[in-house]
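Heads up, the thing below is written out as structure tokens.
As you look at this complex, bear in mind that one protein chain is not there, while each of the others sits in place.
For clarity, chains are labelled A and B in written order, and residue numbers in each chain start from 1.
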Amino acid sequence: MKKITPEKFPAFVSALLGKGPLWAPVADGETVNFTLISDPVQVTLDFYNTTLSPKGVFFPQSEEIIRYTLGKERIESEAVPTDVKPQVVLGVRPCDVRSFEVMDAIFESGGITDPYWKKRRENTAIIGFAFDTVDPADFYNAFGIHAADERGSDLFLVKQGPDFLIKAITKKGEELLSALGLDDASADDEKYYNEKIARGPELKTRTINLEGAPDKLTRAFDSPYWQKAAMACISCGTCTFVCPTCHCFDINDETLFRKGARRRLWDACMFTNFTLEASGHNPRTKVSQRLRQRVSHKFSYYVKNFEVTSCVGCGRCTRSCPVNIDILSVAEGAIKEGEKQ
Amino acid sequence: MGFEPKIQGIACNWCTYTGADLAGTTRLKYPQNLRLVRVMCSSRINPSFIFRAFQLGADGVMVGGCHPGDCHYGTGNMYARRRLAITKKILDFAGMEPERFRVEWISASEGKRFAEVVEELTNTIKELGPQTKFKIEK
Partner (left out) sequence: MTDAKTIETRLKEEAKKLLESGVVSVVLGYGPGYDEKHPMPFAASTPEEAENLVFNEFCTANMARYIGRYPAGTKLAVAVKGADSRAVIVLIQEGKVKREDLVMLGIPFKGLKDQATGREIDEKTTGATYNPVIYDVLLGDLIREAAPSPYTVLAELQSMGRDERWAFWEKELGKCIRCYACRKACPMCYCDPCFVDQTRPQWADKSPNIQGNLMYHLTRFYHLAGRCVDCGECSRACPVNIPLYLFHKEVARECEEMFKQKAGMDINDKPVMVDFKVEDSNDILE
């Protein structure tokens, strides 16, 4: 275990930068988001959680897959190589670390592996960061995640007053830690760290009983509850974009005169035209249908397919929603409706 | 080296385009940088055309129509005047040089004026240099 004092923090970040690309939380006014940094002064670990999730590290919002040139008779095209150098993402909260596991399920399923996701996942070291406080919107306890959950991180950070304690959790983490030139932690520091981890579950979030949820939600499909739940929803798609486990994407060819690129871009099932078909038919024209789809996908269909809920209770959707829709309340309400059936 | 700007022109059929024709038939010389597109009336112009022209690499945009009061369709250019004025204000506030977008009322008999305006605009834009703020690079 190592210790990083505030004076030694810039050197810690510089050492990480020396190993390869580094993603870290950067503040811009009141918004904090994971960004590729070049200077230790950009980094802040003084935040509750970022606005956008860190899924962009593995699944960028816009990713070029093919580049092409439209010739007179042929189209010249080449696949864009996924050039990933070993990289580090620093300051990921336990719920977000778990989200990567949840996404692994779909990016490698049915015998098909998403090469872009996989390459990035293999080449990234994750430095997790324990929570010290709880936001009322969070409910990650419902998924067996606690505030100081080390699971999934390669290295894990715990705050002790102004200092940080950092411990290697995996072999990848050990290799990285030994190369950073940090000061050793004392025996007392280790005791503090271990206690923090052990007492993580005591920092309680809201929670929900998800037992039998997949079937209950299916039974609630035709309930008029969804109209009430979706009344305020404006179908903006913000919840989907900030969510660490939402993964729908669209493929678009973006051409300028004769040159262009085929890109994979984030899409959102909450968008009105998400299910618009080439025929002009749209099976989900009503916002209640789309909200039902999103909640059912996360809490029912994904569970049936991959045995894990596509949600980690990070609270981002609730915090960013322009009309304050709380996904926990919606899921609870729908489950109750399903119990009535 | 000499930077040769690409200037997008949109002209209404009845006045400005005819004026441009007149400049041609009277053998007036003016810079070749203008690429002229004909519309039936200046009110057909969607301000998105202006933004899009800059996105596609135009260094300048010129819109020409009939003098207000003389629109072939009566009042089309009156609407266009308001729309293009707002477009200009938006470009200015966003930080685009306002000299790059010019609106002129040029009638069918003003061939000379057409040539003069194009010459002026081309020289102004040559001095401003290539437009890079809105241009999409692929």
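As a working rule, contacts are C-beta pairs under 8 Å (C-beta built on N, C-alpha and C of every residue); 3 or more make two chains touch, one makes a residue touch a chain.
The shown structure was predicted, so the numbers you read here are calculated from the model rather than taken from an experiment.
Peer 1: Taking the entire complex into account, which one of B:V61, B:L84 or B:A115 touches the absent chain?
Peer 2: The single option touching the absent chain is B:L84.
Peer 1: Just to verify: which one of A:T5, A:Q61, A:S109 or A:S178 makes contact with the chain not shown?
Peer 2: In the complete complex, the chain left out is touched by residue A:Q61.
Peer 1: Give me the chain B residues in contact with the hidden chain, please.
Peer 2: 47-48, 51-52, 55, 68-69, 75, 78-79, 81-97, 103, 105, 133-136
Peer 1: For chain A, which residues touch the unseen chain?
Peer 2: 28-31, 33, 51-52, 61-62, 136-137, 231-232, 234-238, 241-242, 250, 252, 254, 263, 265, 268, 271, 273, 318-320, 322-326, 329
The rule is short, and it goes like this: only the chains that are shown with their structure count from here on.
Peer 1: If you average the Cα atoms of chain A and of chain B to get two centres, how far apart are those centres in Å?
Peer 2: A distance of 48 Å separates the two centres.
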